[in-house]
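In this view, the complex is presented without one of its protein chains, the others remaining in place.
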Amino acid sequence: MILSLLTFFPLVGAGALLFIPRSKENILRGVTFVVSAITCLISFWLWTHMSPMHNDFQFVEKHMWVPRFGIHYFLGVDTLSIWMVLLTTLLSMIAIISAFGIEHRVKEFFIFFLTLETAMIGAFLSLDLFLFYVFWEMTLIPMYFLIGIWGGPRKEYAAIKFFLFTFFGSVFMLVALIAMYFQNNAHTFDFTVLVTQAAQWPRSFQLWIFWGLFIAFAVKIPAFPLHTWLPLAHVEAPTPISVILAGVLLKMGAYGLMRFGLTLAPMAAREMAHTLTVIAVINIVYGSLCALAQKDMKRMIAYSSISHMGYVLLGIAAMDVMGFCGAVMQMVAHGLITGALFLLVGVLYDRTHTRDMDAFGGIGERMPFYTGCMLMACFASLGLPLLAGFLGEFFCFLGAFQIEAFRGLTAVGLLGVLFTAAFFLLMLRRVFFSPARKEWTHLPDMNAREIIAVLPLLALALLLGLYPSLLLNPITQAFNG
Amino acid sequence: MITLAHMLCLSAILFSIGIYGVLARKSLIAILMSVELMFNAANINLVAFNRFLYPDSLWGQGLVLLVITVAAAEAVVGLALVIAIYRNTKNLNADDLHLLHD
Partner (left out) sequence: MIFTFSMISHLFLIPILPFAAAFLIPIFGRWLPQRGAWLSIAAVMASFIIALDLLLRVGDGSLLLPHAVTPVPWFSVGLYEFVWGFQLDGLSLLMGLIVTGVSLLIQIYSLGYMSDAPRLKQYFASLSLFTSGMLLVVFSDNYFQLFIGWELMGLCSYLLIGYDWDREAAGKAAVKAFLTTRIGDLGFYAALLTIFIILGTFNFVQIEERLLDGGLSSWAITLMALLIFGGVVGKSAQFPLHVWLPDAMEGPTPVSALIHSATMVAAGVYLTARSYVLFSGSPMAMHIVSWVGGGTSLMAALFGVATRDIKRMLAFSTISQLGLMLLGLGVSGYSGSVMHMATHAAFKALLFLAAGSVIHAVHTNDIWKMGSLSKQMAVTFTVFLFGALALAAIPPFAGFFSKDKIIENIYLAHQPGLLALAYSVSGLTAFYVFRVIGLVFLGQPKERDRFAHAHESPWVMTIPMIILAFFAVSFGWILSRPSIFETFFSAPLHHAALEAAIPAWVMITAISVAVGGMGLGLFLYTGDLTRVESLARVFHPIHHFLFRQAYLDEAYELFLLRPVRGLAAGLDWFDRQIIDRIFVDGFKTIADELLSRRTPEEATASGERSGRIQNYLMIVTFAALVLLFWNSH
């Protein structure tokens, strides 16, 4: 019951919004915020009430949906999903706070946003492959509109590109799903059943399945070379949507790979681990180098996202406890930190309507609190210890390093750490720590709304950096068990 | 005797008329009517197969009910769109509607 409530409450909220006249913008904002806050609280309640000893799925809801095709309405949560859901609800709430600044077609924005939230939560909670696919696709349409209507100059192009790219990948996943449906004895889409049978499937079949699934997830993660939609989408999307895109949607790809990719084609996954590692290292190094060459701050952070998700992929490819712990830790950390980074860039953009690094200078003098926040976010992103990002990166590397065959590659991946430091520091210097320019003499520092949106993310990044057991202990137990 | 072949022929003819209507008529409402014709052709097919090949089953006729319902819904949507187009352009000539052009 609770999981369905958690999943569909935002959708119900969206329905409620339909009845509010579009002129009453403050009511719309208030209702949306309350809905997202309640969803966040529900997910928090769920987290605190999860039994740590249980290694299996909890709070399971399973009902027959389409018996003819073995499709169930099957939701369940475990240690991996709960963190994804927590991240989703928290970032959604924060993005909504940040979205209070949107003035244009407020009602539609929040309706689409809440629908998106339902879809994201549902994707993380579903244990029936068909249901998962439905929720996965359900994220595309709100995103298309959210980018296409409220975005920047090239919003339509970005929206279509995002939609088609992701859809293209999803088609492969659909084929894989259908193939699995026909292959298994029970003719069902039920994940728990499929997992038990997956090990017996013939090797070539597993390879096809794996690649079908992986292409879909690779587009989302985003993995080289299917990553080019991301920089454009981030640049053109409005700030709250960038936060959700980087913070949650990318994680859906990684989550899908961990939950479904590795478990439904175990033989194939092991064989392909080396390829995955290569792709991961390319992501890391290529992403950070491309970030170094950018002039637009948002595009730079988009490439840094590609780089950071490379660490996640590296950890997943390692397929050992440390790698998985690192991957999950990095997923959460990246969601928080990159979310904060996009919010902060948005702060500057709202005031100056430019994101070109060369146009700025001396912001540190004008906006000290903002500089402090940006400093913390950048250093968290480049992996300073005692902040969440470091542990994620470190354990991804450690996990991968334990496999002999990957050591050389992993060592190359370390270069990413260097290049990441380079572009963040150069950005900080160009924008903040340089002689001031006269155009920017009267920039106001962060206002209350912006502070409320950013601080929780930074605080959590610090908290998880200091006290990672919150995250790691359950995951470790789950994998040990 | 009416055989299966007769029914199939009938439905094929109706279907072709429908296709012709969809592709060649100028008026939007005519196009919609042709689409309905195609639906009904398919329905005739279903009933025919049910009657002649699987007399004990009810699946064919059941599916016909589904198709009729869906066709009705689709007609509603189609007509709503037609009305919207008319309101905006006062013109229901299919040749004049090329907003999809690049």
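Going in written order, the chains are labelled A and B, and every chain counts its residues from 1.
By our rule, a contact is a pair of C-beta atoms (placed from the backbone, for glycine too) under 8 Å apart; a residue touches a chain by one contact, two chains touch by 3 or more.
From a predicted model like this one, the values you see are computed outputs, not experimental measurements.
Trainee: Which listed residue, A:F74, A:F100, A:Y286 or A:F360, touches the chain dropped from view?
Mentor: A:Y286
Trainee: Specify the residue from the set A:H72, A:K107, A:K161 or A:K251 that touches the hidden chain.
Mentor: Missing-chain contact among the listed residues: A:K161.
Trainee: Touching residues of chain A against the unshown chain: what are they?
Mentor: For chain A, the residues touching the absent chain are 161, 165, 225-226, 228, 286, 289-290, 292-294, 320-322, 325-326, 362, 364-365, 368, 372, 379, 384-386, 390, 394-395, 397-398, 401-402, 410-411, 414-415, 417-419, 421-422, 425-426, 429, 432-436, 467-469, 472-473, 476, 479-480.
Trainee: Quickly run down the residues of chain B that touch the omitted chain.
Mentor: 19, 22-24, 31, 94-95, 97-102
By definition in this document, only the chains that are shown with their structure count from here on.
Trainee: Using mean CA coordinates as chain centres, what's the chain A-chain B distance in Å?
Mentor: 45
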